[in-house]
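For this depiction, one protein chain was excluded, whereas all remaining protein chains were kept in their positions.
Each chain gets a letter, A, B, C and D, in the order it is written, and its residues are counted from 1.
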Amino acid sequence: QTLRYATIGEPPSLDIQMGTATLATTIAQHMFETLYAFDGEGVPQPFLATGGEVSEDGLTVKITLREGVMFHDGDEMTAEDVAASLLRWSEFGARAGILGLESAEATGDHEVTLTLSEPNGAWQSILAHPNGGPVIYPADIVSEAEGEPISPENYVGTGPYVFGELRPNRYVELTRFDDYTPLDAPADGEAGGREALFETLQFIPVPDVGTRMSGVQAGDYDYAEYISGDLYGLVAEDPAIQVKISEAPIFGLMFTNSEEGPLSDNIPLREAVLAALDMEQALQVSVGEPELYAVDGAFFPEGSVWHTEAGTEPYNQGDPEKARQMAEEAGYDGTPLKLLVSTNYREHFDQATVFARQLGEAGIETEMVVVDWATLLTLRGQPSEWDLFMTHHGAMPDPVLFTVVNESYPGWWQTDERDAAMAALTETSDLDERVAAWADLQTLIWEQVPTIKVGDVYSFDIASPNLQTPWEDAPAFPHFWGASTN
Amino acid sequence: MSDPILEIRDLRKTYRIKRGGAWREIHAIDGVSLTVRRGETLGIVGESGCGKSTLGRAILRLTEPDGGQLVHEGSDLLSLGRRGLAAARLKIRMVFQDPYASLNPRRSVGDSVAELGDIHGLFRSRRERAERVGEALDRVGLGARFAASFPHELSGGQRQRVGLARAILPEPDLIIADEPVSALDVSIQAQVLNLLAELKSRLDLTLIFISHDLGVVASISDRVAVLYMGRVAEIAPADDLFEAPLHPYTRLLLSAIPRPDPSQRITGAVDLGEPPRRLETTLGCPFRDRCEHATARCHDETPPLREIAAGRHVACHHARLGPEW
Amino acid sequence: MGRYVIGRIGAAAATLFAASIVIFSFIHLIPGDPVSVMLGDAATPEQVAALRERMGLDEPIWVQYLVWAGNALQGDLGRSIFFETPVTQVIADGAETSILLALITMIWIVLFGIPVGILAAIRQGTWIDQGLSGLAMLLASVPTFWVGLYLILIFAAGLGWFPSSGYPSIFEGGGLANLQYLLLPSIALAAPNAALILRLTRASMLDVSREDFVRTARAKGIRPSRVVLRHILRNALLAVVSAFGFTFAALISEAVVTETVFALPGIGRTVVQSILRRDYPVIQGVILVTVCLYLVINLLVDLSYRLLDPRVEL
Amino acid sequence: MLGYLRVWTRPVVSRPLAALAGLFLIVVLCCALFAPWIAPYPPDQIDPVNRLLPPDAAHLFGTDHYGRDTFSRAVYGARLALLIGVGVVSFALASGVPIGILSALYPMLGRVLMRMVDVLMSFPSLLLALGLIVILGQGVLNAILAIGLIYLTTTARIVYGVALRLRSEPYVEAARSMGAGTLWIVRRHILPNMVSPLLVQASFVFAFAQLGAAALDFLGLGAPPEIPSWGNMLAEERIYITRASWLLLWPGLMIVLTAFSLNVMGDVLRDRMDPRFREMMGK
């Protein structure tokens, strides 16, 4: 029994502490697990942990661990392993520093004590998010790898699937972990007990979207990710295909350069840019199917506790006249704005093309700098090379995970207002207070325009009709424990 | 007779070719010494591959000789620089064997004839150029109107005349004609030969006439040199050579010329021997394997070119004057 | 002959050395770096710089070259940054698909290009010739991905005769039956190349048929078909052989588009993807191997000339 | 003069296929020159409401996923097609011809140059193009440069072969015997006699440049796609192969027909230059 999953490409290293690639997380979450896991509502629940306690000053967190959890190599997970994994992650990981972890110590066989530099109300969410997150490895592997990605032969985790084989360009294969000890709780989202029904999971790179679709139709794949919105009409009615619309939207972002160039000190000009943009058009072009996008300036989708429309008025004005006037008032001198975009993601390119035209209509010149993704990643780190660049992010379980607010992220949004709003968000672990803080921060984002959200895009995957998944709509990282074919 | 216009001294040219992974040497010219006298016609004969063309080309340094001297007007052509060589090439001209191949198919006859002048910038105006070209074409009996034609529009004889016209504009001292008539018909051949003779007398030229057709050579040359395997086998005034050949190879050649005389009919096969493959060794007489008179000496010792009688040189150990050996 | 081969191998080694330097400098001219691709969108510049340093990517290029070349001489092409596996394994994995695909494609090319080329040459000037030559030009000018996509739509998704994409190794279950996965891709890939071979065959058949020795053969009283096959074709193929060799080499390393459309795990795609991800060791390794391949094929072509044409001396 | 013209028109007119090919190329040329007048819409006019429309009277070839008029884009596409074609051909010739000729005339230099060409040739060609584009950045000029580099090698090889043969032609030798310098020989003798193989090579390169550009676009590295090019349109809209197949049909057809016509015309030109053919057509 094999699940054949057609991916958009090859995953980078499956050491997901180190990278944030969606695909790597999708695959690796079957092998590696986190201390907490989000339930169906998006609330973090203890997973490898059994619970945690925060000290009065909010600087110490004591976490107790589940007993009898086995690593794939046959050893039992201990507090040492957890402490080593968390330390490595906070020093070298993709989201290092986000938790403000100062130290992690095994204070018992099954107890770890974390010391934070500042109180962090989001610690459970942070520990639950597997993408670039603190998954648990055995201590010896962690100490061997240090800052470098763990090599495939050392992929050892606690999950229901064991790393099988990585065949470049062919597939990544995971096999069932027979000694897996599931959590004794009903499955709920990612939380709860996990059960491996498929013998093997094969993740096969199929770069061409047409081929991914034809492949599912022809029965060569059971599941294919990331089908273009424009093909929705073709498959929506097809009884031979299950459509899995993502429950977590992806949203395009156009970052502005706060460090250098015409936009850096000129918030009014940024507002002018924002005023010129008609997101409906951009989404129509890049996605097509109205069911698959939402024009929404809120950074968290409806249904999330973090959803708020606060401050989103400037979003989606699409008023060239107003924009022209605003640009004039902002002292715009006609210098073309360098819009950095890659062709590797079609949506980025489509949206950038539409924006360039809309800005042009408002008298704001743009110069598209079209490069490949790897070049873009390098160029965007050089403030002189760009004024605007396109990327996209997926929905996050917690605002602190959200890169827009990270001051070292390209764009380098660093204002006193931001610092204040951020402090408010992390100071407390009280959800209501934090939600309110986030509303302020979102308002600030739309005021200072460090980035411009394009709109929510619900990508969709397709599956063969025989596939039974434990979820209805595709989660951000589709998981296949509990999935089977009939 | 008159003074020498060109002295060839011990000229050598060795081609290196790759055979079976190893370099082999072909001595295309293997120490040729000749004196060309002003105003004479020197015929050079020999069978195909004996080095006739290489000799002609070496004189103009179209192939760079490996050794020897080429004394022309007191200076050694082989030691000339680029300028000196270009100047010498104004004086010494070559007429090529294949008249069609030696004319660029994409250039008009006039352009080809004027080429030498164009290269050296000899014409001061287009008028002058046209005049000179017309004159040269007239001289070879074509007429100025041919200047606009292209080679493929001409007959073989006409092409060969174009070849001559380009060789006499401007007037040279010495013309090396490398098999200029072998591609032509008898009747056209005769026209061209007449023309050569006439030009020669009118322009006071010296002519080196390379051919393998002994009949033709006999009728046009003052002196004849017979080459065999890159060496001079015999040099003699034409009349003497055809009347009394000294070298056994010359005799063989003469005996094989088909004569237009139905009374001397062929009745059956004869064995005249196979021309040898090119040897790597230069020792001994190259003709020894086909020679009925060959002795041990012919194998061991290279026969030098020696003067047997006035003006008659032969490279054979056994040759002597007289009707029989 | 032996000496010739040794000489050629020496020259090849020199070429390889030059090529390796070119490869290395070429690759390091490419902007972007593997680390930022690896760490993903969320990584900060400090993290990227730190990992670069740990991976030795900030050493001077010549140091990196010496290390790489030294290892390459011992058969170690390094480890893929992206896959974390040895480059030799990455190449070996792609090689099976690429070589088999190229072989099957060559079969199509030979089966289609040569006979049709012969037919067109024999019927030179007739409507058959015009039609076939026209067809060839048509095939040569259709983009491969277009052909590929339509083949999948019709024969895989529509009729279901062949698998749509992918290729499971024939050594890991399925056996030779897995070759059916390569059928559609090889057709897409063969189209333009067969057209080229067709035109080449036709042209050299026509050239050879004008040669004097063909007239001699015909004057011997042998059947015309024998003249075509034993005299004209044999000589005409001489001109096609080198095209064969280089087509084969190109098919192995340049079938990127086909491999992408059909999701084949081949070398071409590996290397293109590696460029996009700046996986330096893989790019270097693959190019090095294809350069070797080219040189070997070059040598084989020349040696086959020796076998086919006695005039060629080595 | 008329007769001269006839020499050129005859081989074309005597073959209906060639005549059609010629006609098509003229149409393409007109499209390129007069695109703004022929195209009913600006090529980049976005109209998301009317996206993916099938062909009708208002949009002859339908609209693409931006709602841009495919017909107008195809017309403008002729510009880029010609630009890429002519650019690549010029680059390949301008660099390949000197390299080939120099190598043939100076054997020592030739050994080095041809070795280098060998090295270039031994690189997978699309890869070379890809790498160059990544290094130089995307753009029409860079695509031309990258594809041109691929054909530099083949051109240099062909030129080398031809020049080697021409170098020993008797008329070249004749010129040398008159004291002609290298420049003279190259200008007056070698280049003019190279025209016909070069023409065939040029028509071949022109056609393949289109496909090469299309392949680069397919891999996402061609010309910046806001400038319409046929290959680009094809690559960009390829996901609509089932949903809106006309989007692929038209640009695809344009590429195919242009390449096809050029091949046919290349053949005609070669025949025209072939003395045997000239003989057959009468002088």
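Throughout what follows, contacts are C-beta pairs under 8 Å (C-beta built on N, C-alpha and C of every residue); 3 or more make two chains touch, one makes a residue touch a chain.
One rule holds in what follows: contacts and distances are computed from a predicted model.
K.L.:
Which protein name, taken from UniProt, belongs to the chain you can't see among "Amino acid/amide ABC transporter membrane protein 1 (HAAT family)", "Dihydroorotate dehydrogenase B (NAD(+)), electron transfer subunit", "Peptide/nickel transport system ATP-binding protein" or "TIM barrel protein"?
P.N.:
The chain we cannot see is, by its UniProt record, "Peptide/nickel transport system ATP-binding protein".
K.L.:
Among the chains present, which touch the one that was left out?
P.N.:
B, C
K.L.:
Tell me which of B:T14, B:Q69 or B:S219 is the one touching the absent chain.
P.N.:
B:S219
K.L.:
Given that one chain is not shown, which residue among C:V5, C:L135, C:L238 or C:V301 touches it?
P.N.:
C:L238
K.L.:
If you put the missing chain back, which residues of chain B would it touch?
P.N.:
Against the left-out chain, chain B lists 47-48, 155-158, 184-191, 193-194, 197-198, 212, 214-216, 218-220, 238, 242, 252-253, 255-275.
K.L.:
Which residues does chain C use to touch the chain missing from this display?
P.N.:
Residues in contact with the chain left out: 211-213, 215-224, 230-231, 234-235, 238, 308-311.
What we mean here is this: only the chains that are shown with their structure count from here on.
K.L.:
Common contacts of chain A and chain C?
P.N.:
Under the touch definition, chain A and chain C have D as mutual neighbours.
K.L.:
Give the chain pair that accounts for the most C-beta pairs in contact.
P.N.:
Greatest count of contact pairs is found between chains A-C.
K.L.:
Looking at CA centres, what chain is most distant from chain A?
P.N.:
B
K.L.:
Quick check for you: compute each chain's CA centroid and the global CA centroid, then name the chain with the smallest gap between them.
P.N.:
Chain closest to the assembly's C-alpha mean: C.
K.L.:
Any idea how many Å lie between the Cα centroids of chain B and chain D?
P.N.:
49
K.L.:
What whole-number Å value describes the gap between the mean CA coordinates of chain C and chain D?
P.N.:
Distance between chain centres: 23 Å.
K.L.:
Roughly how far is chain A from chain B, centre to centre by C-alpha average, rounded to an integer in Å?
P.N.:
Here chain A and chain B have centroids separated by 88 Å.
K.L.:
Listing for chain A: what residues touch at least two other chains?
P.N.:
In chain A, residues 210, 344, 371-372, 374-375 touch at least two other chains, as defined above.
K.L.:
I need the residues of chain D touching at least two other chains; which ones are they?
P.N.:
Residues 134, 238, 241-242 of chain D touch two or more partner chains.
K.L.:
What part of chain A is in contact with chain D in the complex they form?
P.N.:
Chain A residues touching chain D: 209-210, 228, 230-231, 233-234, 280-281, 284-285, 288, 343-344, 349-350, 353-354, 356-357, 368-372, 374-375.
K.L.:
So in the complex, which bits of chain C are touching chain A?
P.N.:
31-34, 36-48, 50-51, 54-55, 79-80, 82-85, 89-90, 93-94, 149, 152-153, 156-157, 160, 163-169, 260-266, 269-270, 273, 276-278
K.L.:
In their shared complex, at which residues does chain D touch chain C?
P.N.:
Per the touch definition, chain D meets chain C at residues 15, 17, 115-116, 118-119, 121-127, 130-131, 134-135, 207, 210-211, 214-215, 218-219, 231, 234-235, 238, 241-242, 248, 252, 255-256, 258-260, 263-264, 267.
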